[in-house]
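Here's a slice of the assembly, chains where they normally sit.
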Amino acid sequence: MPDPMARPLIPGGTPHLEASAPNPSNPVIGILGTGDFSRSLAKRLLAAGYQVVVGSRTPKRFVALFPEEAEVTTQMEAASQADVVFVAVYPEHHPTLVAVKPALAGKTLVDVSNGLRPSAFGPSNAELLADHFPESAVVKGFNTVSAWTLQRGPRDGNRQVFLCSDSQKAKNSVKQICHRMGFVPVDMGLLSASLEIENMPLRLFPSWRVPIVCSAALFAFFYLYNFARDVLHPYVTANKSAFYKMPIDTVNLSLPSAALVMLALVYLPGLCAAVLQLRRGTKYRRFPGWLDRWLTARKQFGLCSFLCAALHAVYSLSLPMRKSARYKLINMAYKQVQSRVEDSWVDEEVWRMELYLSAGIAALGLLSLLAVTSLPSVAGAINWREFSFVQSSLGYCALAAATAHTLLYGWSRAFDPSQYRFYLPPTFVPTLLLPAAALLGRLALLAPCAAARLARIRRGWEAGRHVRFAPAADDGMEDVSNV
Amino acid sequence: MPDPMARPLIPGGTPHLEASAPNPSNPVIGILGTGDFSRSLAKRLLAAGYQVVVGSRTPKRFVALFPEEAEVTTQMEAASQADVVFVAVYPEHHPTLVAVKPALAGKTLVDVSNGLRPSAFGPSNAELLADHFPESAVVKGFNTVSAWTLQRGPRDGNRQVFLCSDSQKAKNSVKQICHRMGFVPVDMGLLSASLEIENMPLRLFPSWRVPIVCSAALFAFFYLYNFARDVLHPYVTANKSAFYKMPIDTVNLSLPSAALVMLALVYLPGLCAAVLQLRRGTKYRRFPGWLDRWLTARKQFGLCSFLCAALHAVYSLSLPMRKSARYKLINMAYKQVQSRVEDSWVDEEVWRMELYLSAGIAALGLLSLLAVTSLPSVAGAINWREFSFVQSSLGYCALAAATAHTLLYGWSRAFDPSQYRFYLPPTFVPTLLLPAAALLGRLALLAPCAAARLARIRRGWEAGRHVRFAPAADDGMEDVSNV
């Protein structure tokens, strides 16, 4: 549950802002409403050199809460003095503003309100406001800016203000205010975009939902699979209790499977898209919706995979620290002493472990690089070719290393009938299906005939189109600059 | 000690900048002073298409150090040609500029100087300059930009230029220069803000001081506590030397205690604020200063906690690697063989360890997510609701997991009288005081009566205020859009 106390306002504001004196020659901005947002907005506007007139139904009660330089007066007064008026009242109270309607005619109203929950259908608050005040030009914006950011000034992080309006002139004047306050206005077009802008601050990681559900489902599947094989099977068949494996061992066996399948899911949609383009012989047809969405979610799939892999690493490293590992070790030493085996060294076992550990560390190192380049500030500092090199080339290396890690770990068990418990093959077998498909698919696309045809398609060539004129100016700029 | 060599200027500059030819129709900018900053500034201004005139008392000595396109001449000449003049001389030499005073009258002076140390009281350099040149309009700015950034161009990182001035017109013309150079001007208001702007580049992590001192003090306390119990006690009572525990074991016991208390300190101020609002029945009264400062420092407290937790994880994972662990293990094996115990497995011990390890890894994983979302670029890319979900909901989960980790680790010891050495209870007992308080406080606030009253207060409701009119337009925009 979101906790509204997590980052509250500093009630006092920052001192330098209050020090500014109003300058009568500065433009006047009106604010209707006296909540936290109004107060923060007033401070920031004053700091940017504007005159501020705040309109309230009971101005006297609120005068003390605003900086001295702001004029707190009646709504009518505020509406008449300013050309641009911020409407900072709850949307359900928009009708109460009807009294000042004449004073607002011909002026620019900035609707800063948000909904209470995301809404898929309109009308938006801003569209309703525009309906109430048809003679004013309504601009939607500033709802994505928090009172906190207004107080502190737009120094760090997100300085973007998304704006939309049906009046280009009104939008431009609000843009200028943005600039002067130190924000970066982002033009989202007409007022019909206001619903999207109002939904922005209400989103709760929409792009993460499917990847997280996928990871959780994969983890649950592999956990049950491993539980059946490693805990239930010995209990049922030999009445041996291995339930102590549930919190660590079984989790640690399931995490890498989930990580590897998730990593394969990062690279499969790109292969699907390539196959589709090859079969269709053109890139000018839309992909099906599921493929589009899948392509867009690859970053999130990759980060979920990295999270699982990192947890797997921490779990694995903590294995020898456990009491259970210590007991087993000492019991093994006891047995060795009892059976008078001087050296229990098995060279094949040693080599297999050293190798799969190496492959695992390599995969984790590469995935870490991918994760770091996914950080917005790092991704923004590298160009498209560099991003593609890291995410695609290094990514396939990571997939190959992780597959090798899994194969080396599991290989010998695949041919041991005692490993087929409840007729279930060792875990690494179902784990490797999708990664192997991704790696083989990638190899197939590297075959010269496929690669050449794909390259042509991506430069705009189309199968079955008779090219009479030179494939000239019209097919411009696909791969070269951007794809 | 800061090392001025750490990121020196590239003396040669970047080639393309020197290639620009001056265009006589471009506006002229003056620079007084010929240091590194002047040279970098000249290059960047030329690259942005300005004509640059540099004023020096000995122009001939410095001509070779500037790009060819810049005119290096006398101070008087430079001051007369330009409307905007950057003053890039040490503040102590401002009086030497008195000779050019007439030529600067009516012009815009940009003071780019910094102090040598942070100063709490004015006057600032810029205010002193304004006193010396009352007929010029002084703008403070560019002091936060390094010569390095000017040389490279504002491509990455911080492109903000903080500006203030008593003259809006002068400030606007400097803003335009900022924009044209690729910087983002941030208007800080009147010249009285110049002291704050001058202090900006002299800060040394002011917001980290209290959290770091807190962490260090907590660590020291728990270290001494554990030292007394685990090293001193066996030495004093049984003359057993356990001093080898000092570098790793004792540190590793103290780090998680410090981490957990610091994490509790992240969530306690929010609870205090809520309790205060509940008792006062309003949110329109300021919090006491200490609470304000504490609320603002939560991010730093959280990151200190994460650092301690991460170090604890690394220390813990390295435990079985140590010689001491190996010796102990072999000695245990020896004893088991001697006492002919075939199986030393203790199921309860195994379960306890598996469970507290799981809880610890879960807490560390959640804290890592919190730490990642604290990165400016990640925090800037998510909205307020998402930030609050991660920092508050996941944060309380991390606190609960860490508390469970500590309880599972320590629980059985609390009832073992032999654990009360020097009458000191096991370490986990004092550790858990604050975390338990935070968790219980949070639960109390979830009780329907408290939660409902708090929600009303945060939407602007006040206890004891008789509401005659609908709580309408005036109480706008609190929770909805921003708090």
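A and B are the chain letters, set down in written order, and residue numbers restart from 1 in every chain.
Following the convention adopted for this analysis, a contact is a pair of C-beta atoms (placed from the backbone, for glycine too) under 8 Å apart; a residue touches a chain by one contact, two chains touch by 3 or more.
This is a predicted model, so every value here is computed, not measured.
Visitor: Total copy count of the complex, if 2 are in place?
Guide: 3
To be clear about the criterion, only the chains that are shown with their structure count from here on.
Visitor: Mind checking the centre-to-centre distance between subunit A and subunit B? Centres are C-alpha means, answer in whole Å.
Guide: Computed value for the inter-centroid distance: 24 Å.
Visitor: What residues of subunit A sit close enough to touch subunit B in their complex?
Guide: 1-12, 16-17, 19-21, 23, 25-26, 32-38, 40, 46-49, 56-58, 61-62, 65, 75, 88-90, 93, 96-97, 112-114, 116, 143-148, 153-159, 180-182, 184, 200-205, 244, 246-248, 251, 307, 311, 314-315, 317-318, 320-324, 326-327, 329-331, 333-334, 337-338, 375-378, 380-381
Visitor: Enumerate the contact residues on subunit B facing subunit A in the complex.
Guide: Of all residues in subunit B, those touching subunit A are 156, 160, 168, 171, 184-190, 192-193, 196, 270-271, 273-274, 284-287, 292, 295-296, 298, 313, 316-317, 319-320, 329-330, 332-333, 336-337, 341-347, 349-355, 357-358, 361, 364-365, 375-389, 391-393, 458, 460, 469-470, 472-483.
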